[in-house]
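Worksheet: one structure, shown below.
With one protein chain removed, the remaining protein chains of the complex are shown where they sit.
On to chain A.
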Amino acid sequence: MCSQSVALSAPVSDEVRKTTCYMCACRCGIDVHLKDGKIRYIEGNRDHPVNRGVLCAKGSAGIMQHYSPARLSAPLKRVGPRGSGEFVEISWDEALETAASWLGEVRARDPKKLAFFTGRDQSQSLTGYWAQQFGTPNYAAHGGFCSVNMAAAGIMTIGGSFWEFGAPDWERTKLFILFGVAEDHDSNPLKMGISKLKQRGARFVSVNPVRTGYSAVADNWIGIRPGSDGLLILSLVHELLKARKIDVDYIVRYTNATWLVIDAPGTANHGLFARDADGKPLVFESVTERPVPFGSPGARAALSGRVQLDDGRFAAPAFQLLAERYLDPKYAPEAVAEETGISASVIRGLASEIARVAFDEAIFVDQHWVDMTGQRHEGFVGRPVSFHAMRGISAHSNGYQTARALHLLQLLIGAVDCPGGFRFEPPYPKPMEAHPTPHGKAEHFGSNKPLSGPHLGFPRGPEDLLIDSEGRPTRIDKAFSWDAPLAAHGLMHMVIANAHAGDPYPVDVLFLYMANMAWNSSMNTAGVIRMLEDRDEATGEYRIPKIIYSDAYSSEMVAYADLVLPDTTYLERHDCISLLDRPISEPDAVQDAIRWPVIEPDRDVRPFQTVLLDLGARLRLPGFADSLGRPIYKDYADYIVRHERRPGIGPLAGFRGREADRVGRGASNPDQLKRYIENGSFFSAHIPLEAQFFKHANRAYQDFAVRVGFFDEPKPVTFQLYQEALQKFRLSAEGVREPVAPETHRARILESFDPLPIWYPPFEEAAIDGETFPYHAITQRPAAMYHSWGSMNAWLRQIHTRNALYVPGTICDEHGLRDGDWIWLISRHGRIKVEVARMEAVNGQTVWTWNAIGKRRGAWALDPSSPEATKGFLMNHLISELLPPKGDGMRWSNSDPVTGQAAWYDLRVRIEKAEPPAISEPQFPALRALRRSAVDELRYGEEWSRQT
């Protein structure tokens, strides 16, 4: 052992460029090492507040994403039939002129005939603004099939929600409860946080039908039956109320528990809050025994009882209704055990652990602060119980109410924005009233003019719905109609089906960005493909006549576009991760970030945002072209720096003003991007110590929020245990309040719009025969893949090259199935042929697979024989975008009735053995490759290995 000489100190690279990752939606800081003009190494930025130096598999595989042969290389014009993949390359001039002429014609004639929807878009502040200036009512991003239930329930209950608007207090929490799959969003912060709390000895409970990923390291795994989470949560609420383990002081101060609810059945105000002449909600002052406005100094507001108002009507505090409901024995652990699949003793144990940690292990942060009433407090009381949830509870047709139930549980124990609990991330909390109402009624748009306000928002009641005088939807996706009244993120999953059916109307141009609607982003994928290919019998023209699509890679959707605008990779462009959009703040700090071209494109591609600015100028949209028709912005970088949404408020909050010393509000600074780059491509400003908790009611925080420009005046939040807007819809459904709901929708609204959280069985479960379709089928998110992104990545695809269907051992035994057998998985909508893998760590009535591993042959520049296409599969083929017919002549979307969230976790299936061959079904004709790699071997970095 003489030790041979090894070069130990070779410099890693020529240069390090710091930017922001986009391999998923975490938006971690990365250090990109460049050597000889190529990427040598990508590592986490140690200074970055999101990831603190760590990086996941996807982030590290950015090299292979950047150099993937699936990258598009030039604008394309379709020459063969849709789906054939036959294109010719065209110049950018021709591409942009074509797009501008299609769009300009629509804008002049009937702007609603443009449907502009974006997928995993991190520039919604721009895309939404562009669509508004264009004037179509038909814009949204992908939230409708992602997590709008979570977002809408959160905003309407606590003024914020999980992930982007708040996070567990990882430093202090002692009990962390995770609902559902969460491996795909906020993933590095979650991994870091889970590890931190486990190393501290805190307990981590996972509620998920499948025990993979984070659930694998949970102290306790609750393998719940899909779709029954709401019932479990309300049973916990029952136990906590029964044991008197609630934070009465917190509830009285910060929630609407004391607000008086009018009890006048059959009238237009039944179930609404009693208010004074100024519209302030009333509470019952129990010493002087009279109603006074909420927040009256010194008032002892009642939480229970029934009182008579001055006008003679009766009313009761919201909390009276709440307690009556959840103390009902129907929520007792024994009563919900069968439905949830969880034993009563586990439910009791969890309730008891929540109570013990919240109250026996309460913490106190010694930091004086002043609340919005002017009262000084010596410190912050912490209930160190925190929660996180995403699509696991969101993607069900009862997801909105389930998410509301979870927030109710948090509020009852006083664990929202306290030390150790769930903490808001600026600019949240933000009350529903601070969000716009949606725009898209007939009077909001017209030929060659902008939409009169933002597309998306929160209706305060049925009066804000986007419907015509007959009650029909005005948006193509029927968002904010009686079908989906609180569709705060739109219903992207219904756009193609509705446009194809001409219901409520056909469109002329479908313009999509980064949304793989011809594959994994649609329910009923085969049906969607047919709709994209379908022609009008009379004219021979496609039913959806023109499709413009922008993507960086040759995804399945590219083959269905008529015009393809090739995007850059994330390392080749500018981006801003903006507070106006989807923020990356931490509970203690306001943060935003940028991307910049750390590598120059070597193809004829352009960043989509710059292309959109160009199109805006060509169309002479206000805000994009000046009065002489000249472009206002050179490119996206220029827009990021100079665009102002309100005076002094732009896309980026950092380094504003001439001296680059202004935070939030300030003049635009021409050197702003340079300052960001010097700072590691992010900006972070700490919020004052006395402002860090109870932000919803904290004077110092509210002042800070105004100072940095989140609001122009304080916007404190009173948490809405009882949600009055929901009751307004019920009154319309009862026919006692204008506008009245159509007969067709009344029963559905009465059942699902309860102003107090409820649980009802998911719609598909309720509609099908449980004997015929006895099992649940769901997907989980692999930590090493982000949706369909990853199969074109030579390293990541080696981790998940194909997917199997994981089947509980008991079901395998029942059907005589062994690993490697092939089965038909059959739903009410269709059947798929898949390979079986036995598993025990899964709910006994649930089969599952990894999401979006299956690919169409020929897509993503993969060889058509690739396992992704021949063995992998999508569950999407089994999920209809419509519910089973109910005999009422309606086409009900397979969505949550409140928000329109796609209910893809509601799926029910059965199993039949399949015969050879061992190839997944359905199969589709191979897409003709736009580019195919001739590479049969990669030796990335070989040229450097000899240098050391």
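Just so it is clear, a residue touches a chain if its C-beta (ideal position, glycine included) is under 8 Å from a C-beta of that chain, and two chains touch if they have at least 3 such contacts; residues count from 1.
Just so it is clear, contacts and distances are computed from a predicted model.
Visitor: Leaving aside the chains on screen, match the unshown one to its UniProt name from "Cytochrome c domain-containing protein", "4Fe-4S dicluster domain-containing protein", "ABC transporter ATP-binding protein" or "Phosphoribosylformylglycinamidine synthase subunit PurQ".
Guide: Looking only at the record, the undisplayed chain corresponds to "4Fe-4S dicluster domain-containing protein".
Visitor: Could you tell which one of A:242, A:313, A:435 or A:449 touches the chain left off the display?
Guide: A:242
Visitor: Which listed residue, A:61, A:115, A:561 or A:673, touches the chain dropped from view?
Guide: Of these options, the touching residue for the absent chain is A:61.
Visitor: From the list A:862, A:898, A:911 or A:927, which touches the chain that is not on show?
Guide: Answering carefully, the residue with contact to the hidden chain is A:862.
Visitor: Name, in rising order, the residues on chain A that touch the hidden chain in the full complex.
Guide: Against the missing chain, chain A presents residues 1-4, 6-12, 35, 40-44, 46, 51, 53-61, 63, 69, 183, 187-188, 191-192, 194-196, 198-199, 201, 203, 205, 211-217, 219-222, 239, 241-245, 248-249, 252, 286, 300, 302-305, 319-320, 323-324, 327, 343-346, 348-353, 355-356, 783-784, 792, 794-799, 801, 839-841, 861-863, 865-867, 932-933, 935-942, 944-945, 948.
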